[in-house]
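Step one of this worksheet: look at the structure below.
Every protein chain of the complex appears in place save one, which is left out.
Chain lettering (A, B and C) follows the sequence in which the chains are written, and residue indices restart at 1 in each chain.
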Amino acid sequence: MDITAMKHLIAKRVAKEFKDGDVVNLGIGLPTLVANFIPNDVTINLQSENGLIGLGPVPQDNIDYDITNAGGQPVTMVNGGMYFDSAMSFAIIRGGHVDVTVLGSLQVDESGSLANWIIPGKMVPGMGGAMDLVTGAKKVIIAMTHTNKGKHKILKKCTLPLTAKHQVNLIVTEMGVMEIQDDGIHLLEYNNEFTLEEIQDATEAKLIINQPKIMDLEE
Amino acid sequence: MDITAMKHLIAKRVAKEFKDGDVVNLGIGLPTLVANFIPNDVTINLQSENGLIGLGPVPQDNIDYDITNAGGQPVTMVNGGMYFDSAMSFAIIRGGHVDVTVLGSLQVDESGSLANWIIPGKMVPGMGGAMDLVTGAKKVIIAMTHTNKGKHKILKKCTLPLTAKHQVNLIVTEMGVMEIQDDGIHLLEYNNEFTLEEIQDATEAKLIINQPKIMDLEE
Amino acid sequence: MNKQLSIEQLKQHVFDGMSIMVGGFMAVGTPEGIVDALLEMNVKDLTLICNDAGLPEKGIGKLINNGQVKTLIASHIGLNPRAGELMGSGEMEVILVPQGTLAERIRSGGAGLGGVLTPTGLGTIVEEGKQILNIQGKDYLLELPLRADLAILYGTEVDTFGNIVYTKTTRNFNPLMATATDKVIVEARDIVEYINPDHVMTPHIFVDYIIKEAK
Partner (left out) sequence: MNKQLSIEQLKQHVFDGMSIMVGGFMAVGTPEGIVDALLEMNVKDLTLICNDAGLPEKGIGKLINNGQVKTLIASHIGLNPRAGELMGSGEMEVILVPQGTLAERIRSGGAGLGGVLTPTGLGTIVEEGKQILNIQGKDYLLELPLRADLAILYGTEVDTFGNIVYTKTTRNFNPLMATATDKVIVEARDIVEYINPDHVMTPHIFVDYIIKEAK
């Protein structure tokens, strides 16, 4: 699978996690793709931490540079959407009013901790709104490739500085869907292009495997 | 002097304390009268804690019941005024953005403490916004009759439950203008309808009297 | 998602002993239609959180004076003499909170904050039983967040999504309460087709149900 196909597959699977009416924040990069796969019978409210709910598609023309997403890129607003300031935006986020946040990550571990904002000495973008999002959202989904070109990302214990402790609920990769529970990481679904052994080999943490389903990728 | 004349006199003197552009909150009752005596060359911004700046006069007709003061009474709004919610209202008040607050009081003492929200067992209206106002405003002026029908109100130490400690800057009564300083209450101005001895007799706290001026009541 | 509710359907969302935040300031910005329905249903033992005790014939004053309120959390009860009597006789518990602290406690309840650090109330009976923190050389009272089961609000314009605009001084505590309860019901003066997205004061995600005001 090439990287584009992988991302496509991950985004498609994540999109099945939403319920009608959910307030959802999608991170920059892969998580943004999720918006393209929302089922027709589900309406979600996309929140963007720079100050809006009702994020619409990227405009092709008639660009309004006053309507932007958290990456500073022009977007559009859907009917019923609204704008607010950064205090309200994070009252929504921290106060538990976001149902699902989808983020990429550099590392996730079996205790549900994650690290996605800094590689000391190399890359220091800053945490932006990520720490608030994973702390405040009701459900935290990590959407990422299973490994970094073969290097483990799903670990026993994160080695990079954390974004938050014990906040991740679900990990969706091209290999499967994993849920963090008190006793560790449960493989709920797997992509049958891979064997269970291959998936475990690509994972540092020990996966708890109990009759996993085939990964649901129906449109 | 009858009570109406007293209130008139007190309000008139308090109105001289404002500078052009000041943000001012006037309490219910006597302090409200102060608005009638603002000098022509001074424009102040009247704040009302229920959520507006730019409080105008009480309407005579065309009453809009959606525009009210902190007593719930219909008022009007002047040009340039605006509305906000209670969180912003008290961010303005607590954050030190109100230049002067004028309140009545049951008691004030020589340390600048005041009591104006409860007489246990008798009258329990509640503090409303008074505690925030006297804590947050840059200058706290107490506008009240000097005594309660002869009973002292300006005390060595308040006996009623406090509204706040050490927050009063100025007391204006029908007898004079008093400033609270570190060493006690200074009589800055007096109404020469009274002798200095009469004023001291009407005051439990020892007044510091050092060449007081005649109370300025020019229009 | 259709959020419109009839006043009769309100019954499904209230129960004895519940806590309700009620918008309004001296009953300005209070949803009188919902209050009247609560009066008629005669739900009991309510804990109400509201700026004040309303007036005898207006706002939550009606519920207080009908004996439906067990506990009132408010900043002022002076315009409803019966509230003072019920407090004095012990028939109603009244917890008086400085107005700015009340606003900020509700906001923090909605915003996931652990509390409010305020200088208001220091040196008074308000500080009794509360933690005082010295921060950068100044003392602050730690005041706890407030939340409730239900908020009932009064919106001037509400669109079908549930976005709310509150006009003039009807705004007061309404937008704060919208964020701090498990369920939010707004009484709409008018249900409108469109609200400018810059002018929305309560985003629709906070609003569960809309009841049209009877005129």
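Everything below uses one rule, namely that a contact is a pair of C-beta atoms (placed from the backbone, for glycine too) under 8 Å apart; a residue touches a chain by one contact, two chains touch by 3 or more.
Bear in mind that the values here come from a model prediction, so they are computed numbers and not experimental data.
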Contact list for the unshown chain, restricted to visible chains: A, B, C
Which of B:F18, B:F84 or B:W117 contacts the chain that the document leaves out: B:F84
Residue of A:M131, A:L196 or A:I209 in touch with the missing chain, whole complex considered: A:M131
Full-complex contact with the absent chain, from B:T32, B:N45 or B:T68: B:N45
Footprint left on chain A by the chain that the document does not show: 48-52, 64-68, 70-72, 77, 83-87, 89-90, 93-94, 113, 121, 123-132, 135-136, 161-166
Interface with the unshown chain - residue positions in chain B: 20-21, 23, 43, 45, 47, 52-54, 77, 79-84, 88, 90-92, 94-97, 136
Absent chain, residues of chain C that touch it: 104, 108, 111-119, 133, 135-136, 138, 140, 142, 144, 165, 167-168, 171, 197-199
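Following the convention adopted for this analysis, only the chains that are shown with their structure count from here on.
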Per Cα centroids, the chain farthest from chain C: A
Dominant chain pairing [most C-beta pairs in contact]: B-C
Whole-Å gap separating chain B and chain C, where each centre is the average of the chain's CA atoms: 29
Distance between chain centroids, defined by C-alpha means - chain A, chain B (Å): 56
Length of the line joining the C-alpha centres of chain A and chain C, rounded to whole Å: 35
Residues of chain C engaged with two or more neighbouring chains: 107
Where chain A touches two or more other chains, by residue: none
